[in-house]
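One protein chain omitted, others in place.
On to chain A.
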Amino acid sequence: MITATHSPDEHIAALRPKLVAFARLQLRDNAAAEDTVQDTLITALEKHDTFGGRSAFETWVFGILKNKILERLRQQGRFVAWQSDEQSDDDALENLFQDNGRWQATKRPVPWGDPDQVLENTAFWKVLDACLVALPENTARVFTMRELMELSTPEICNVLDISESNCWVILHRARLKLRDCIEKGWLT
């Protein structure tokens, strides 16, 4: 528990691992994640005094981090090697459904139980992280922008310079692959 007697440095040091984990998921590059967090912490330290409550401070630091990540994604711009990583992805999706549009017998989703319990289960988060890493890069990027950074699809389109319908297609694919991967990795 962090109290008011801790210095801003300690306060921020405690937050750092969480920030790095978050940035790494989004940027998929350790060095870039460390850089971005470093940058975020400098900004946070400069303005630390304006924050009294701990949770307000943390939320605010995450806000800074999200902006820095976005800035970096903008600079990286466009999708890299979109074609190659999309092709194998499409093939994998075909395996989920039969030609008539029904689920393949072995791919039919099964219930995961109470959502609140799932979200509190550390095993679930581990599998989710592994499954995110296993996604093709562009697919994972759009998904994490949408569901972890909580950007709207118009915002994502703007940053990545893709159409909104393209964005929806990618998200559909990401969700199908993730749920399949999670079910395999977690319940079996």
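The rule is short, and it goes like this: a contact is a pair of C-beta atoms (placed from the backbone, for glycine too) under 8 Å apart; a residue touches a chain by one contact, two chains touch by 3 or more; residues count from 1.
Note that contacts and distances are computed from a predicted model.
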item	value
Record-based protein name (UniProt) of the chain missing from this complex, from "CheY-P phosphatase CheC", "Putative zinc-finger", "Sulfate ABC transporter substrate-binding protein" or "Transport system permease"	"Putative zinc-finger"
Absent-chain contact - pick from A:Asn30, A:Thr59 or A:Asn158	A:Thr59
Footprint left on chain A by the chain that the document does not show	18-19, 21-22, 25, 52-56, 58-59, 62, 96-97, 100-103, 108-112, 115, 118-119, 122, 125, 128, 146-150, 152-153, 167-168, 171-172, 175-176, 178-179, 182-183
